[in-house]
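Okay, here's the structure, questions in a sec.
Only one protein chain is missing from this complex, and each of the others stays in its spot.
Note that the chains take the letters A, B and C in the order they are written out, and that residue 1 is the start of every chain.
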Amino acid sequence: MLPEGALNLQELEQLAREKLTAMAYAYYASGALDELTLRENVAAWARLPIHYRVLVDVSARDLSTTVLGARVSMPVLVAPTAFHGLACSDGELATVRAAGGAGTIMCLSSLSNTRVEEVCAAAGGPVWFQLYVYRDRAATEALVRRAEAAGASAIVLTVDAPLLGRRERDVRNEFHLPEGLRVENMSAVAGHAEVALRSASSGLAAYFKEKLDPSLTWKDVAWLRGATRLPVLVKGIVRADDARRAVDHGASGIVVSNHGGRQLDGSPATASVLGPIADAVQGRIEVLVDGGVRRGADVLRALALGARAVLVGRPILWGLATAGEAGARGVLEALRAEIDHAMALAGCASVSDVTRDLLVPPGP
Amino acid sequence: MLPEGALNLQELEQLAREKLTAMAYAYYASGALDELTLRENVAAWARLPIHYRVLVDVSARDLSTTVLGARVSMPVLVAPTAFHGLACSDGELATVRAAGGAGTIMCLSSLSNTRVEEVCAAAGGPVWFQLYVYRDRAATEALVRRAEAAGASAIVLTVDAPLLGRRERDVRNEFHLPEGLRVENMSAVAGHAEVALRSASSGLAAYFKEKLDPSLTWKDVAWLRGATRLPVLVKGIVRADDARRAVDHGASGIVVSNHGGRQLDGSPATASVLGPIADAVQGRIEVLVDGGVRRGADVLRALALGARAVLVGRPILWGLATAGEAGARGVLEALRAEIDHAMALAGCASVSDVTRDLLVPPGP
Amino acid sequence: MLPEGALNLQELEQLAREKLTAMAYAYYASGALDELTLRENVAAWARLPIHYRVLVDVSARDLSTTVLGARVSMPVLVAPTAFHGLACSDGELATVRAAGGAGTIMCLSSLSNTRVEEVCAAAGGPVWFQLYVYRDRAATEALVRRAEAAGASAIVLTVDAPLLGRRERDVRNEFHLPEGLRVENMSAVAGHAEVALRSASSGLAAYFKEKLDPSLTWKDVAWLRGATRLPVLVKGIVRADDARRAVDHGASGIVVSNHGGRQLDGSPATASVLGPIADAVQGRIEVLVDGGVRRGADVLRALALGARAVLVGRPILWGLATAGEAGARGVLEALRAEIDHAMALAGCASVSDVTRDLLVPPGP
Partner (left out) sequence: MLPEGALNLQELEQLAREKLTAMAYAYYASGALDELTLRENVAAWARLPIHYRVLVDVSARDLSTTVLGARVSMPVLVAPTAFHGLACSDGELATVRAAGGAGTIMCLSSLSNTRVEEVCAAAGGPVWFQLYVYRDRAATEALVRRAEAAGASAIVLTVDAPLLGRRERDVRNEFHLPEGLRVENMSAVAGHAEVALRSASSGLAAYFKEKLDPSLTWKDVAWLRGATRLPVLVKGIVRADDARRAVDHGASGIVVSNHGGRQLDGSPATASVLGPIADAVQGRIEVLVDGGVRRGADVLRALALGARAVLVGRPILWGLATAGEAGARGVLEALRAEIDHAMALAGCASVSDVTRDLLVPPGP
């Protein structure tokens, strides 16, 4: 299902690397500063042994679940990542078709190279809209309304980026969007001229600093809830107390995330904080997670720790870069096959069977 | 005792690698996916220091023990591994002669290149028959009866393989049996045509998916017990609660095993779960273990954690590949010498002296 | 802000290495013996995950704080390090200007290549004077008075060096000061002839052994307090009981430090002892820390563990070596930018927001 030449997502990354410009690959692959969190995100899953159960009837396996009430064919969503136009000519249109084809949800980054209206029009499944809150609240609200009107079914508020994380590879490469690519959702907004991302070295960081609102607080979650009829998820949480605050402020869900290791380097791996956060939330709202998921077994680990589903980011980009829509779809199908396989081997016929005791087995 | 050029089992593997085709070596050596469990199986034993005792009379050392009532010359059995014909022309006949010569039990894989009848006929000691349960229960039962009739003395039910683990090296190599080798026990069974294992890339996996029964549950252990007068061992357990279920369902023993890291990658090392499982079983049935045993001291560690004996898989294959029956026998004798030596140095004159305090010494 | 070619302090070290003589680079970079503590100082910070908070208004960030009542623009001071003349022709004058320009305090080593009077005269901010106590107490007292008269605002008593640590790189290089550089503060003192540091292999070690007083005890802190009206900090503490003794003996502050891994190899990393020490001090005096701080996030970790501020040593030297005053200033500004960024991403608007729960988050 993966593009020819790749048996797993690690190998796919190598294929993608050959297809991408060095600048684009580095933009996708990099993490902040010393990339401690980037590496730890991946490593922390692998440190959790799975105490599989035997002699369970796994002849009929059901990977489907619901996320915010929407049925998905498996507990894997497409994470919001920026600038799919760097990976393939169809950009986010390829991604949304892949997600829909795979029976799951795409979470569209507001920093897409395709307008949310076009993405939603091409969608074969639900689209969530990832939001940064701008200093210009009217522009922000207008953007939310556009997403709503386009048919997005949830707003995913990113809260771990009052400033852009410093990715030294991008600074070294003077990362900028190549000719022809724009931040389409924003380019219509006054003052969000595309040129911001064309300037050398600090284009994206300067844009964030100038436009985004670092004064955002929990009260603004209430504001956002008032500005849309869509459910709001809060993305970027790594602490149990913040998770409880999200519950208290009416979020419909949270995404345990450190932004793929791209914001605060030294953040804990999501695998290491997911359990305590899920325990704190006690099922009152849904808990999603992203960061370092590279194998189907990682999805099992996340579910066992209490996640409703995981979001997958970079691997989708490697699929797009290698084979466009088919590549992204291949990534999702490869993960589905790995999850299905891991569930069978772990003695789980459905996602509700993936419980904490797989990681913390009952003692003597 | 080992073939010329090898002082230990690690060196023997290198000799064997030179003798085997790349495809066969990879089939024997590989683990599932990222091979996390494959590596951890070996590493986890080495992390357990042995607090040896001094000034114990070890002039007369007795390595013998009983397993399910049968006396064996040492607490090491031959683990069930498939396709010994890949290693040497005599295939499983070489193995069973080596096991008998060494005074121990061979556990014959149902996926052998030699019929169970021939293997038992050549045996100089007990043969256990490893069983996969097929969707076709009549065929399964017929197989059990053949083993019984041939003289096998126990059935070892593998429960960690509702599907075949994904070994990427085999997928890459398009693993298949070479011309002339067949799954002999099955080739007589309707619908189990040898061709299944001849097809490229997913031969064995497809065979498992098509033929094996992933709906197997603990109730089927009762069914199997009713279908044979032989004792039944349940192989592939990594959890204390599953071990207790095996006791409750009348198993005569269990094998703590993760299938040599070839099934669910991310399974715990057997060395890390053996202790709690033995504690849970409380001696009601016998607990065996396999996975990563490469030194005599590993056998001591396993006994100290509560195992009755260990099963050794890959090293036997390296012996077969290097020198046929003599090579396999050499592996067993080398392990015997190492166990004998380690027992002497640890202050243990008999296997019953190998107790938990060697690993968890009494405090001040 | 850093010199061209360096995006971070690690890269800066490489630039500096090219500018310095091998002898000077080794003198600055080395630690004692096997350099266990040198490496562990850096590694221990990185092992502390930062559980950042979200949705905190970080639009206005204030990095300023006070240290011993003096306002500094950020919680970073210049650590005392010897012989800045090895790095650039202006020596400590470059450093003190950089510190003042950055709005912080320079702690001047008594082993400077510039007299304390000149350094203080050139200062744009507070200067602390690091002191070794000599066997010749009169000479020591005279030195303290000179510092006092020159305008230094605190005495930092180094207590981890009754003898000089053995840095094998220096022994191998026969470290000595090159022609033209002298230990200026001492050269006026009878018996402290510069030649001591000119002799091969053990120049500095012999000087320490001959001149410094290894009989120093806590009573001498009282003596020192009587000898000066300046506040006294005790530098080199790694134990909670010693920290309490510093409180009891009237120190105004302590510096948790192992001398950058240059004294007792095998000392604990400061990151690993800071927390217990801060807990023992209970805010009665100020606790500073140095050792292995290479990123702004390390400063956050130190504050979260209870430090008032950190001192930075080697990176200042790399700045000096690469671009003199501008280089040292660049190091401070780069750290400021990193701290500012890390505070924003961690949800801290001021240094008082950097609390222990960032490292030990509240549980479920």
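Operating definition for what follows: a residue touches a chain if its C-beta (ideal position, glycine included) is under 8 Å from a C-beta of that chain, and two chains touch if they have at least 3 such contacts.
These numbers were taken from a predicted model, which means no experiment stands behind them.
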{"item": "In the full complex, displayed partners of the excluded chain", "value": "B, C"}
{"item": "Candidate in contact with the missing chain, chosen from C:141, C:168 or C:340", "value": "C:168"}
{"item": "Interface with the undisplayed chain - residues on chain C", "value": "33-34, 36, 159-163, 165-166, 168, 171-172, 213-218, 220-221, 234, 236-242, 245, 263-269, 272-273, 276-277, 279-280"}
{"item": "Interface residues of chain B (partner: the chain not displayed)", "value": "7-8, 46, 48-59, 295, 297, 301, 338, 341-342, 344-346, 361-364"}
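What we mean here is this: only the chains that are shown with their structure count from here on.
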{"item": "Centroid spacing, where centroids are CA-atom means, of chain B and chain C in whole angstrom", "value": "60"}
{"item": "In chain A, residues with contacts to at least two other chains", "value": "none"}
